[in-house]
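Mind looking over this structure? Questions follow.
The complex is shown incomplete by one protein chain, all other protein chains being positioned as in the whole.
Chain lettering (A and B) follows the sequence in which the chains are written, and residue indices restart at 1 in each chain.
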Amino acid sequence: MADTTPNRAGGLPFIRSISEDFTTRAWVLIPIGIGINVVGGYIAQVLRLPIFLDVIGTILVGVLAGPWVGALAGFLTNIVTGLVVNPTLLPYSATNLAIGLVAGILAVTGWFKSYWKVAVSGIIITIVAVVVSAPITVFVFGGVTGHGTDLIVGYFLATGNQLLSSVLKTSFIVEPIDKIISSYLAFFIARAIPARYRPPKARQTLPE
Amino acid sequence: MSLIEIADVAFTYAAQPGVRALDGVSCAIERGSFVGITGPADAGKTSLCRLIAGYIPHLFDGELSGEVVVDGAPTRRVPVEELAGKVGYVFENPFDQLTGASLTVLEEVAFALENMGLPREEIERRAWESMRLMGIDHLADRHPMRLSGGQSQRVAIASVLAMRPEILLLDEPTSQLDPVGAEEVFETVLRLHQQGLTVIMVSQDLERLSRYADRLLVMRGGRIVLEGEPREVLGRALASGLPLVMPVPAAVGWQLRQVEAVPVSRPLPLTVEEAAAEIEGVLQAGGSDLRAVDPVREGRSGEPQVRLEGVSFSYGGQVRALEDVSLEMDAGCVCILGQNGSGKTTLMKHLNGLLKPSSGRVLVRGEDTRDHRVAHLARHVALAFQNPDDQLFRSSVEREVRFGAENMGFPPEEAEKLVERALDLLQLRDVRHRKPYDLGLSWRKRVAIASVLTMASPVVVLDEPTGGQDAEGIQLLGALVEHLVGEGKLVVVVTHDVEFAAEHADRAIALHAGRVLLDGGPREVFAQAEVLARTHVHPPAALLIGQRLGLAPLPLTPQELLAAVGIARQR
């Protein structure tokens, strides 16, 4: 059958169409998303920018191919890098999965169609990222990440906060810039890519 | 009944409504034939291939009308995997069509067989058989991504052959390869054809295609406009002015027929030998002297634009890519030739400081490249890379072209003028508002070159500009080079295209194993065929014909050849 999913509106159409989302085109997109997540950080370093950019690929795949493909791309990023580079990335596959899922849902419901909407999406993605990561950081890693931001956690602890709340507060300070910039980047990039290279899903998620 | 029958097919891609990719195409392809397909860019050649393989309509959305029947079954009703067993498709980019999940060539070739669920022994047998057939069994343990382009294409063909298709469909399989790789591919395809495979090949390399194919189709605007026996088709194309990259012998032969030195009805020559024989006949009949005029370009005196002094370079301290190269380049068009791995790209990257020499130094307009950033040196030397997709990122051609000027910090009015001029020179006015990635590869190359022109640098370096271009594109690039040289710029062209070099170079430098093999005017460089052979460079056809005829000095282009024989070019 041809590679189209008829657009349906209303209800929870995207749950019904899970298997339809996973066309060969979508499968080919996932390694790209994973690769971009890894390279994003490298590029941010080269340009000496104070952001991680390590979920830009996940958001992009979510926007281009929908929530399920985005979720898988996010999840697999951490599985692959966790197994091959650094096993401490493995637990955070839940975060990456959530980001892909949410980015996809936001995109499908039209929240990546204009500049201000993308800002809102960025904020929502930040919240999701923080809320899913914080428990992982606390229960698996004892509240630290090995980055300089741990000092901020220390400050909150010193001023009497509990661990989970310290980690949450720190994340809400540190994450928004990265996630909002990543969301905007995904938006600009997805628009610069002509329609013929986008999966059919993207035709309903992006302005044209 | 023919193996493939296409009846009155029209197709429009859903992603590009309003553009008829195929506009009433009908043809029949017989079992065991070798059909060549050619034509300008965007003529519908790839769409035709996708039609035969069933990708249209199964994998590409769009409106399809007409019937396509492959081996008795209409493609609409047969699933793609099944058609894949009959039609083996080989794509243009050797590396993109690799699965990306294989670590050895053997795994890559076995991939399709694994998907078919064949027993292990059968998979092994067929895979090894295919590899042996393609002459790559010695590469079985190698990583497919780390092969040369020519080797990789042969791996792709082997992977496809493992499924035992009857038809081999190749879409521009050699346009991204160097001459050595291209030769390997053509040779193996010919061998497969001789063993009974039906071959359909799309290519701009008419020099080879017209010799091997027994039938040639020319497409334009979504239709087949010419078809028949290759020599005949080329003749008709020349007669109707259809833009094709004509093999030099055919172009020369055509002119001979135009002045009635040779009867029009005689089939056009396709090889150097055939063309030489025809001219010999003409010379004996009429007799002429050769007077080839060598236009000398005035070089600018003073400090050379680019100077290399004893430059050596090793990648990672290991691979010696350049060995004690000393050169000076002043003005005019300098063509750098040599096989892959000879150091062309390494040399090119030294010109704008992307690479700094391991020893020796490079002076660009008096500045040592080791002391400056690439962004600074870009003011002097603008470099257009081979792959435009490494550079394009803006949402319109016009804004992309302006990027170069913006980086240079030119004031808006000046930038505008530069942009307009660049758009003109590369004939991009009609597409100025389109997205670069919406255009075909040859167009994207032009956009990338245009964006580099707006940097208004005195030195322009072009990396394989004519690769994959159609006739119109090549002509345009030639005119561009002449124009830039006329403005007094130094234009450095790194290329495999000897015909282009013969036409436009004021100076040719051949590299081999990191050293300068030959350096001089094109005529003297190309005349040394045995030396050039060491770096796998063939002299231009006109020169080879001239050698056979014993002409002196040797002609570089068909025009010079004909003038030498006393025949002025018609039209």
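The working rule: contacts are C-beta pairs under 8 Å (C-beta built on N, C-alpha and C of every residue); 3 or more make two chains touch, one makes a residue touch a chain.
Just so we're on the same page, contacts and distances are computed from a predicted model.
Asks: Using the UniProt record as the reference, specify the protein name of the hidden chain from among "Cell division protein FtsI", "Cobalt transport protein", "Sugar ABC transporter permease" or "Glutamyl-tRNA(Gln) amidotransferase subunit A".
Replies: From the choices "Cell division protein FtsI", "Cobalt transport protein", "Sugar ABC transporter permease" or "Glutamyl-tRNA(Gln) amidotransferase subunit A", the unshown chain carries the UniProt name "Cobalt transport protein".
Asks: Touching the hidden chain in the complete assembly: which of B:25, B:53, B:131 or B:275 does that?
Replies: Checking each option in B:25, B:53, B:131 or B:275, the one touching the absent chain turns out to be B:53.
Asks: Among A:60, A:101 or A:118, exactly one should touch the missing chain; which is it?
Replies: A:60
Asks: Of the residues B:331, B:392, B:419 or B:471, I need the one that contacts the missing chain.
Replies: Within the whole complex, the residue contacting the unshown chain is B:392.
Asks: Which residues does chain B use to touch the chain missing from this display?
Replies: Residues touching the hidden chain, for chain B, are 53, 55, 59, 80-81, 84, 88-89, 91-93, 95-103, 106-107, 110-112, 114-120, 123-124, 127, 145, 156, 159-160, 163, 349, 352, 354, 373-375, 378-379, 382-385, 387, 389-393, 403-404, 407-408, 437, 451-452, 455.
Asks: Mind listing the chain A residues that contact the chain we can't see here?
Replies: 22, 24-25, 27-32, 34-36, 38-40, 42-44, 46-49, 53, 56, 60, 72, 76-77, 79-88, 90-91, 139-147, 150-151, 153-154, 157-158, 161-163, 181, 185, 188-189, 192-193, 197-198
Just so it is clear, only the chains that are shown with their structure count from here on.
Asks: Please work out the Cα centroid separation of chain A and chain B, and write it as a whole number of Å.
Replies: 40
Asks: Would you tell me which residues of chain A are touching chain B in their complex?
Replies: 1-4, 31, 191-197, 200
Asks: Hey, which residues of chain B end up touching chain A in the complex?
Replies: 13-16, 57-61, 100, 393-395, 435, 437-438
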